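Once you've had a glance at the structure underneath, I'll fire off some questions.
The complex is shown incomplete by one protein chain, all other protein chains being positioned as in the whole.
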């Protein structure tokens, strides 16, 4: 069975894709002297806190697609579904540093944790202050009592949005970190997987979802979820996914939220909207007010079918930061 | 075999998706009294030429995703892969008319041709002047000698972009029509399909591409192409697709072009960039200058795998119109 | 002695047409799948079912019932079938307004008018591999049969034969119109979906009329 995908050498998909990104979007991406680090062209900006992220490839537009004006300044790019190296994180930090320190906002995975930790140490040795926020918005990955074990998923986008806007607004490093931390603390996510995906270098699916079934709580790399159940209509699926998010009690009636619905890659866009309509309906019933919604392929997993739901509760500060303009491949806002 | 997708009633996917679009994006969509017509909220704008399009569903963000500021004013929405009704086109025309006439910019399919024709007649009876441009950018669908038979594909987006910008710039109806016509006349497209898709109401793929094969020149509804050949690496695929586009002779060395690469739905975004890198390389070799490039899921076919390539040759007028700001779900620009 | 078809309730005749389409939904889609996009049965059944909800339980003349069918297609489904069949049924409806009894000549006028309404909107010719390959021979043979002085029943049966032959003729044709036309030579070897649905409809119309000859 041949892999029916659009690639050259399956071992060089990341390199090849980076070439394309840089060729297509010089307005967003400058190369650095690390081939796995891209930066926003006008970075570093003196006096502005630098925003760095990084993560495995295959989640496009995450992570590099959120490099842009008022969002991420530099990104470290890993292999498919695998953390970037410590060296890449370090060079991204160096690229983003404008003298006001660097906020490294990334997701809670063992590899990323270790590589960022090593990079932060080396950055300190090079005179760059780096502080971190680790996204852990995925309610399916551990109980609330072990929140530090939860994965970071599409909520990371809202963390970058808020952190990037704070940095652009002139917050200092501690301020940016506090805002980004609040964003992710106020955020809850969950995913549902309907089909698997194939890493080109592997050549076959590394997990399986039986036809007619769905995996509730699936991770962005196919990590198994809470439960495998028969496929539900969009209406029930929305309820199933909202349940563990709403039980945590932070989205009470009257609260204002941002909702982000992302496809996992192969789900037709119109279905994300069919799904969103059901989420919207339930939230209205519960008296939760949607201040802003994002629906689309914001954080994917190659060609998996499925959907993730993220919600962030707003206060006045977060609302201002979420509403601020942004200009990146993955998110553009007036 | 169950359909592993995110829907409620397979016969109501269009209705359900429209609900979601309107709920998620009140800034882009207002309902009209025709349930299959959506319009930009501040439309009609007195004195501005109205821009209308319409087409089958399943191509999201096309068609409705290009409703927005400086692009499409009102859209008629069809069943999956099927033309909207004449009544829907008519009501979209009525919604978009601000007294300066309406440009209906749509794609060359039998159904759309007939329904638009009927709608134009009825609009005239209602005192609304409508002129049309029929996109026929797909080089694979007929030889250049029978250009009037060619399908409209992703080049339509550039036609809307140009037409929408012209209307926003105050062009009169004939001017808008001339600009949009020039855009599509200067445009050539071709698609390659790697896998099929399933219309929910049908429940099984209505065509088949063998694993390890690709269909060169496939249509947006799975219409068979020119040739079924063994799957090529991205590099060769780019050459294979550029060949029939470049032989038509309009993109000579020194010309400036817009390149639009769209995924067909399920192709991972990073692969669109792997592909773009190869296109970019070949165009550089040929001395064709890429003025602007769009890479992403701009015009899809449910969950088909594959890619389409569109190129539009620029003159000063088209360049100005393509570069103009735009704000829609599918395309946002400065 | 001139035979007439007596139509007490036009809804019954149109319901016959609806039933033949709805019960062939999957078959028509399957045919369309070979060289089209596989939705012909879906499109047709959707439109015809819309008509069903609009006319069920009503008492209408055949003209009124056909107008409902036309509107259901034109406003309900769009695509190509909306305008194409919509125009045919508009043509049928328009030429028999107010009538509850139809002569051979009435039916002939009705068929001819449907054909000409269709021609207003579609440039399709016989041999293009589309519903015209069924419809035109059916209409023309009925005309000829009337001219030749055949009985109503004979004329209807001659028309049914012609429709079936027309449908079958599409098998060896290269499509010149519609989605399948992009296929060139590859479109040969299978029936055309529209020609097939048109044959079902013409045949059913003939049967429903024949059953009501007084």
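Note that the chains take the letters A, B and C in the order they are written out, and that residue 1 is the start of every chain.
Quick note on the criterion: contacts are C-beta pairs under 8 Å (C-beta built on N, C-alpha and C of every residue); 3 or more make two chains touch, one makes a residue touch a chain.
Just so we're clear, the structure is a prediction, and the values are computed from it rather than from any experiment.
Contacts of the undisplayed chain with visible chains (whole complex): A. When the full complex is taken into account, the listed residue touching the unshown chain is A:83, out of A:83, A:132, A:293 or A:333.
Among the residues A:31, A:149 or A:289, only A:149 touches the chain that is left out of the figure.
By the touch rule set out above, chain A reaches the unshown chain at residues 11, 56, 78-88, 109-111, 114-115, 117-118, 141-142, 149, 151, 199, 201-202, 206-207, 219, 221-224.
Throughout what follows, only the chains that are shown with their structure count from here on.
With centres computed from CA atoms alone, B is the chain lying nearest the middle of all the protein shown. Rounded to a whole number, the gap between the C-alpha centres of chain A and chain C is 55 angstrom.
Centres computed as Cα averages put chain A at a distance of 29 Å from chain B.
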